[in-house]
Structures are given as C-alpha cells and as structure tokens.
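Here's a structure for you.
A single protein chain has been omitted; all remaining protein chains appear in their positions.
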Amino acid sequence: MQVIINITLKAGVLDPQGRAVENALAGLGFTDAVDVRIGKQITLDIDSEDAARAEQRAARMCESLLANTVIEDYTIEVVAPS
Amino acid sequence: MQVIINITLKAGVLDPQGRAVENALAGLGFTDAVDVRIGKQITLDIDSEDAARAEQRAARMCESLLANTVIEDYTIEVVAPS
Amino acid sequence: MNEIQEMSFADAEAMGLSFDEWQLILKRLDRTPNLCELGIFSAMWSEHCSYKSSKKWLKTLPTEGPQVIQGPGENAGVVDIGDGLAVVFKIESHNHPSFIEPYQGAATGVGGILRDVFTMGARPVALLNALRFGDIDHEKTKHLLSGVVAGIGGYGNCIGIPTVGGEVNFHSSYNGNILVNAMAVGLAHSDRIFYSAATGAGNPVIYVGAKTGRDGIHGATMASAEFSDETESKRPTVQVGDPFTGKLLMEACLELMAADAVLSIQDMGAAGLTSSSVEMASKGRLGMEIDLDLVPVREAGMSAYEIMLSESQERMLMVIKPEQAETARAIFEKWDLDFMPIGQVTDTQRLVLLKDGKTACDIPLAPLVDDAPEYDRPYRADEMQPVLATAQLAADSDITDCLRQLLGSAELASRRWVYEQYDSDVMADTIFGPGGDAALVRVHGTEKGLAITVDCTPRYVDADPFEGGRQAVCEAYRNISASGARALAVTNNLNFGNPEKQDIMAQLVGAVSGMGAACRILNTPVVSGNVSLYNETDGMAIQPCPVIGMVGLIDNWARAVGCGLTAAGQILYVIGQDAGTDDGWLGCSLYARQLAGREGGAPPPANPDAERKHGDLLRCAIEGGMIAAAHDISDGGLLVALAEMVMAGQAGAEIVTPDCDTLHGWAFGEDQARYIVAVTDAGAFEALCSEQNVACARLGTTISKCELTAAPAAPISKEQLKSWHEPRLAALMSQ
Partner (left out) sequence: MRAAVIIFPGSNCDRDMMVAVQTITGRRPALVWHKDSQLDPVDIVIIPGGFSFGDYLRCGALAARAPAMHSVLDHASRGGAVLGVCNGFQILLESGLLPGTLVRNSGLKFVCRETRLAVQKTIDTPLMAGLPQGSELIIPVAHNEGNYFADDDQLDALELGGQIALRYTDNHDSRPANPNGAARDIAGILSANGRVMGMMPHPERAMGAGHKSADGCRFLRSVLEGVS
C-alpha cells in the first residue's frame, strides 16, 4: 500500500521558514500570498494488502520516528495498492 | 483561497534523507516500509476568490521560487475559500 | 480565566507561589492582583528569575578584581583584556526545555546566551557547551544526544559563531534530567559597554526583533519545578529558535550601538517582556508604561497575560535617544526586523500596562525586585566519604587493557561525532578548536588570544561538594594554563536538584563555597552565571554539576602550545609530581567507576595554591619557549593524558613505568595540579622548576614513531589507540 504522511507544525508554533518564504514571495511580487506554512510530505510503501493495517502501521511510525509530536501534527492517507 | 502545494523529488533523484529514514525505520523494527521519499508540503492563502486563478498564481510561485524544477515536481490543490 | 477577574490563592499556587508569597503580594498591592499582575509576580519571584534559594550563597562568591569591568548583575560579565578591549561572557542552562524537545531546547539555549552577550555591546566570537546525559545505554539517551547536538549546531552554525569547545558526560542520574548549558564569549570596546538600566523619563521604549507568539508561556516557572507526569500536560508551546532572525537581530543591534543611538538595552529571555521591562525600569529606579496593543504579535487575540509572559525568541527591548529614533528605525528596516515604539520610561517607579485602552496592570516595581523572596534554606551534609586506597580498587587487567577500556569508555571516548556537527572555524579566528584542552580564539586583527574552557566533574561534587567545587575551578584553570594563557575570570552554571531538600541544599552550599575558595586563590573572580535547580524526576536528583566556564588571555597567540606531541627528542615531564611517586589517588576516579565498578570514595583533594604555582611555572616555561606540547592530567590520570597527547600529535612517547604493586594508581590516579609537558630544553626547564620550587618528575622522551610505549608493556601504535578511542560515540549513534 502506498501511504502519504503529511506532517505540519502545530498551530501556534513558530514557522520561521514559512515566514522567510512569505517575505521572499512578496519580494518577487507575489504579495497576494499570506500565511505560508511549510511542512513535510513523506511517501512510503507499506508491505500490506490491508488499508486499515497500513494506516495503523504508518501511525506507529509517525509516533516513534517520523513526526516530532511535541511540535508537529500528522495526517495519514492510504493511497492505493502499490 | 487556501492552496496546498506538494513538492516531491523527481524519480531518479537521490533522496539521502529518505534513504536514512528508511534505514532508521528498519532499525526500529518497521521493516515493512520501503521506498521512503521525503518531500515538502507548503500551504498558503492566496488572495483571490477564483480557484482557477489561485491555482495559476500558485503555479507561478512554484516555477519562480517554491520548487527547483530541475529536481522537483509539484502538484497544486486549491482547497477551499479561506 | 478572565483578565480582570480578581485572583485567589488557588490561582497563585497553580503558578508556583507559596502562601506567604501570596500574602506578601496582597500586602504590597493593598488589593488583589488580576491575572496579568499575578503572572508577573509569579515569574519575577520564580526560582529562575529571583534566585531565592541560591542568592544568599551567590553573594559569598568573589566578584571583584582589577580586570573586572562588570561582575554579576548584568546580562553578562565584562573583563578588561587591555588596549581598550574587553571580553564579555556568560553561561546559561536550558535543561528543562531540552529534555522536552532536544533540538529546539538546545537551539534556543544557544540563541538566548548569544543575546545576553551582544546585548552588552559585544560581538560574540565563540560558543561552548557543557552537556550531561543519562546512561549511554538508556533508551532516551540517543534521541536526546542527537537532538541536542543538532540543535546547538543548528543555531550556532547558522548564526555564524564558532562552537569551539565543551564537554559531554553520561551518568544514570541524568536519565530523567539532562543538562544543557551553553556559554557565549564576545568582544567589545571597553568604553562602549551597554547596560540595561533605563534612563530618562519620557524616553521611548522600543520593541525590536521577532513577533510575540504564545511560545513557552511561563517557561521560567516551569524551570523552577520538578518533573512529573503532570508537567507533561502543563507543557507550554515549545519555543522555536530562528537563528536567521537571530543573526539579523545581532547585526542590527550592533549596528545601532555603533551609531550611538542606544541608551539601555535588555534581551527578552526567561519571562520575556515581563523580566526585561521590570529589570530595565527597576535598575534605573524609574518606571515604565507600555501599550500592549502596540506589541507586534504573531497571533490574534493574545491577552495581556500571554503577551507579558511569552518566551518567543529573538526579541529585545531598548530605550533609545529620542533624536535618534529615525536612524534606529532605518537600521531595523534595512535588516527587515520589527521596530516598534511601545511605550516610554516614566518616573513613577511603577509598571503600567495598557491593553484595549484599559489598564491591564499597574503595580509598583520595588516589590517585584526588592521583595523577591530570599530563603536561607536549611541544609545538612551527607557523611564524608572514606579515602580509598589503590589496593581496594585495582582491577586485575594489565595497564594496556585498562587503558583500552578507559579510552573506549563513554566518558573518555572521542567526542568527534559531536563536535564535527559544530562549525568550529567560522570567523576564521579559531586557533585551537574542540578536541584539545582549552579552545583558543584570536582577538580579530590583534596578536591576543582568548583561551576558553568549560569544566566540572560531577562525581567529585557528588562525593564531596566542597572539594568538587574547588576542583571544577582548578581543572578549568589547568586547561587555560596548558595553552600558555593566564586565567582572567569565570562564569558558572549551578545545576542541582531540589533545594528544599537539606542534602541537596548542602551540595549547593558546599560547591559554591569550594568554587569561591578556589577563585579567590587563583584570582579568577566570578563575573556572571546562572542557577538551575529542581533537576529531579520523581524524587531522584542529578549528580550536582557546578559547571565552570573560564576565560584566559595570551598576549601572543602564536606562542600558545597545543596538547599533541610535535617531534622526537623532547623530554617528557610531569609537572606537580615528585620523582619517586609510584602510586596515585584512585578513589572516586574514572578508573574506579569503569574498571572496579566502584562509585564514590573521597575525591582527590584539590589544591588551588599548588595549581597557581604550577600554572605560573608552566606559563613561564611556555613563554621561555621550552615547551612543545602540554596537557593537563584529569579524568583517567597520567597514562590516559599521555595517550591523548600521542593521538593528537605527530610523534610518539616512550616511558618506563614504576615496578610496584600500586602501578594502577600511578597510571590512572587523578591527583590534581599536574600537567604532562614535552620539553625542548631540559636543562633550562629543570632549572626553572627548582628555582620556582615546583616538583617535576621526568617521565620519558618523545620518539619519531607514532606510538605509546609504557615499558615493560608492549608499544601501542597511534592507530591502535585511535581504534579504541574514536568509534564509541559514532557506533552508538549509528545503531
């Protein structure tokens, strides 16, 4: 199963990268872009035929390594049999 | 309009971080995860009521700054009026 | 909680205030405080900001000397280094935040200490850190170590200040409370130091730097409490460091100071806008009025309480000359930073805060600072530990095998895995970076060099706080002296458990007394420092860790010597050891812990008078050009020190060990006040020793083959030594 994990900073946590990119966009004339936040998107293949199980495994991976749950939230999407 | 931009490494481009994460997952017992690739997810608000136009603006931002089109692909999703 | 609603003792207690403290607030205000006011009292009276448990003892430290321009009480200490220049430095802990989020905790620790230094008008030129982790095999250690190291590098590398030294230790007492202490050193013109006392009623108060968010609200109170499962839920939003903004802020502030626009300036560290505004106003014996609606915020709807207690990073508060306001604004615009007049200095001696057009706080400043509680906490020392003889401790293995085990132990193994993640060369003035004794950094564009080190041996302090406190100062002094520099002054970071316990309080009292005693004799006054208490988890306290950061000066950096052996044909001596010595102090040593499985026992007595004499001799010999390499003897004793000199150098060493039952004591004993030196002119050196009446034992010679021979044991090649020494940390971290 292909799984997509999106990891974003929790609301309220400073995102200096997002801020710098927002400024740079404005400098290039894209003044219409605001509230830029930058997260991670991790794609991986989980060796399982069962979508529910793949999602469960992915959640475990997030908790133990992929996400820093002190400052980050994550969402999991099981895309398709790979 | 809230816009989500996913930026992924092109196929064939080395992803040392993805590889290291895969190894680390295996070390933690997650040997069922393969083909780990790490990309970015950028969310932003574009000041426009028109989804098509927001998407167009976002594409311009990707071409001129957000993605390095030599090694990265991007997809744009216009989520909802913000 | 409603902002203007009146508070009760239950609210005060939840913020860490005692009933007596609550009563005192009521009395001073003559009314009940509101939430914002109570929050301000709670932060200012927290252990972290008020030093209520340690103040009585900190006052006993020597803080004066002809070299001292500014002692404790400002953002950092300032010491004269001649020719109109001054060195500015301080150390600070970020223990609790680093345990919760190691990367950001350590990164913001570095950012915070850098701000303390450039707030004084100094350009930071070096960073060091002192780290303590739990047992190396503990499940959390790997995660914490990798996060902390990456965080320190993440901030320091990006802002472009070299991280030139530090120390890392592992012990199970830190399993639940790691220590992350960061030290910053800067250079300034001695007649252009900036202070925090506000001046001139009517002058504008300016907020600069990053915007205020809800980060780390009440971090200062957090840092003043023990850990438990409950803390988990009280966890504030983690502070996130932004070294990029930190760099811009540093450049903008230094540019503004050069433009002569700043009257007083204070960084926003612990307790953010609260402590900065209170300190500036109270130090100037003035008042301050701030309109909180003008504070640049990151999130909408922040309350007065949140704005005042936020610990968002990369912010400063300053009072500027009114006529320079436009110059100042232009400088901050150039650096793309917020610049906002938010209030003014008043002569009311009150802190007045406005929010939404209403008064959110109106309190007298004096009680916040002058009435901050000061406790004379009771203490009772543990019994003295017995002195252990070599025969009680010696392991069965031969000395080569002991050396192999010691060099490969978590305590002594090479720290390369750590320091290669730090940019130690940026600014291009690093002469000696990490991996030797003191770091040596050139004073840019001059012949002067600053020698810098951080040191503490917690197992000694644990066994005997007074001896341990003295020893930390002595060891730092030895590291400075080994490079050829003369020690100038110290900063210190007192890391202890819960001071409400009598045995912990006794550790604090003992260690501070020992530190003070050694500093007096070595002429190294204490010019700054930091205290971190309540380092306990579920009642289990850390090994006490009073870290000493010491700075020394060498007039010509080109004359400094390193610890690596340079060439064959030199004579090796041990300074501070009698020729006939064939035993050593193994009690409380690393050897006893690692090889005999024995912790405790009386530590080797420190001897500051001898340190001073031996340090003076070594400086004299280095100045006289007789010394090619020098290394102090500390953890692991003589043979470990010699092995380190071989590993760091381009030549080998050949010595003969004494034929006796106490060989292990001789080889691995940790007797103090000793150095190994490689001497180019033995006659002159021996004459100097007898002239200065310093014992020195001839140990052997340097040889061209890169190996260590301690006859009758077989030679050990440098590659072999390195194969024991190098891989431990890297192997652990790549598991």
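A, B and C label the chains in the order they appear, each numbered from 1.
By definition in this document, a residue touches a chain if its C-beta (ideal position, glycine included) is under 8 Å from a C-beta of that chain, and two chains touch if they have at least 3 such contacts.
This is a predicted model, so every value here is computed, not measured.
Student: For the chain that is not shown, enumerate the shown chains it touches in the whole assembly.
Tutor: A, B, C
Student: Among A:Leu9, A:Ile38, A:Cys62 or A:Ile76, which residue is in touch with the absent chain?
Tutor: Within the whole complex, the residue contacting the unshown chain is A:Ile38.
Student: Hey, which of C:Glu92, C:Asp423, C:Asp583 or C:Glu611 is the one touching the hidden chain?
Tutor: Once the missing chain is taken into account, the touching residue is C:Asp423.
Student: From the list A:Leu28, A:Ala52 or A:Val79, pick the residue that touches the absent chain.
Tutor: That would be A:Leu28, which touches the missing chain.
Student: For chain A, which residues lie in contact with the unshown chain of the complex?
Tutor: 16-17, 20-21, 24, 27-28, 38
Student: List the chain C residues touching the unshown chain?
Tutor: Counting over the whole complex, chain C touches the hidden chain at residues 150, 153-154, 157-160, 242-245, 247-248, 335-336, 419-429, 431, 442, 557-558, 719, 722-723, 726.
Student: Touching residues of chain B against the unshown chain: what are they?
Tutor: 12-17, 20, 64-66, 68, 70-71
By our rule, only the chains that are shown with their structure count from here on.
Student: Touch graph across the chains, line, ring, star, complete or other?
Tutor: Contact pattern: an open line, chains touching in sequence.
Student: Take the average of all CA coordinates in chain B, do the same for chain C, and state the distance between these two points in whole angstrom.
Tutor: About 41 Å separates the centre of chain B from that of chain C.
Student: CA centre of chain A versus CA centre of chain C: separation in Å?
Tutor: For chain A versus chain C, the centre distance works out to 37 Å.
Student: Give every residue of chain B touching chain A within the complex, in rising order.
Tutor: 6-8, 18, 21-22, 24-25, 28, 30, 32-48, 57, 60-61, 64-66
Student: What residues of chain C sit close enough to touch chain A in their complex?
Tutor: By the definition above, chain C touches chain A via 100-101, 103-104, 210, 213-215, 235, 237-240, 242, 244-245, 298-299, 312-313, 336.
Student: If you look only at chain A, which of its residues touch chain C in the complex?
Tutor: Those residues of chain A that touch chain C are 10, 12-16, 20, 23, 68, 70-71.
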